[in-house]
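Each remark here refers to the structure printed beneath this line.
For this depiction, one protein chain was excluded, whereas all remaining protein chains were kept in their positions.
For chain A:
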Amino acid sequence: MSCTEQNGALCEIAPVGCIPYEKDYEGYWRALRGAIEREEISDRGAVISDLIIDYNPGHYTAWEYRRKWSVQEGLVNEEIQYAAEQVVSNPKNYQVWHHHRRLVEILDKPVDALELTRNSLEEDAKNYHAWSYRQWIVKKFDLFSNEHEFVSKFIDADVRNNSAWNYRYFLIRETKFGPHSHFVEEPSLVQETSYAIRKSRLAPHNESPWNYIRALTRLARMPLVDVVGLVDALRDSNPQATIDNRFAAHLYADILAESDSRADKEAAAKLFQNLRDSDPCRRRYWDHKLSTIQKSISRS
């Protein structure tokens, strides 16, 4: 639509005596308010809402107007395309993602959601909205079959991508332990922990794989020390050099602390002391760990 047509539309909708503004946000909002007050859901209103959203994609009333209009006109499929374009322009905005999701709910079909989230993540591999939307889509429509491969690509690209590790945990929990477990070949826990250990070697000073391993053991109700290869991997990570691998050293110390042997517990205490010395930022946390292990030593 040309500027003139848009202004013509504004002139018709705006209250009598109101001067139409060219590309003026306040004018558009006044016009849309007028339409809403008259309970007018029209193409003209949709044009205005698009103009408002162009300036301000957080304008939730304009978004809701579009939802009503697209449903009334039977244009929900077209509106999903519009929503997808807005997601590309405004990837960190709540309202644009929510708009796409509402339309998917109305149609009760995933439409382009997998492609949309994939494209978004290729631009920004940690986009919070994209990951959580993809989780919702995959769970709602049972689309788990390629997701393991999908998330592995992101971890391969950046082993520190915590969002990807979180998604990987979501997949394991849903497919091995959840209601979708008959859909996918279950990657076993041994495979998953080996995977995490392998990945941890690429960047020992990285929270994500160590948290992942801890979580898997809790899910499987398995003691950490029983995870095949974990203790060796932790030892190889040179836990005394705690500046470079705080998370690995912490996990190693926790495993030693769980042991019945007094010698292991004392080794754990030494590690916590080392961590306290090399990580003064969190010294009170390490004090807490030290006092817990000292109590355990004195009881053993």
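We take it that contacts are C-beta pairs under 8 Å (C-beta built on N, C-alpha and C of every residue); 3 or more make two chains touch, one makes a residue touch a chain; residues count from 1.
In this section, contacts and distances are computed from a predicted model.
Between the listed names "Molecular chaperone MKKS", "Geranylgeranyl transferase type-2 subunit beta", "Aspartate--tRNA ligase, cytoplasmic" or "Very-long-chain enoyl-CoA reductase", the UniProt record for the complex's undisplayed chain reads "Geranylgeranyl transferase type-2 subunit beta".
The chain that is not drawn here is touched, among residues A:70, A:161 or A:274, by A:161.
The residue from A:44, A:59, A:176 or A:265 that touches the chain not shown here is A:59. Of A:76, A:189, A:215 or A:297, it is A:215 that touches the chain left out of the display.
For the chain missing from the display, the contacting residue among A:92, A:118 or A:205 is A:205, taking the whole complex into account.
Touch with the hidden chain on the side of chain A covers residues 25-26, 29, 33, 55-56, 58-61, 64, 67, 94-95, 98, 102, 126, 128, 131-132, 135-136, 139, 160-163, 166-167, 169-170, 173-174, 205-208, 211-212, 214-215, 218-219, 244, 280-282, 284-285, 288.
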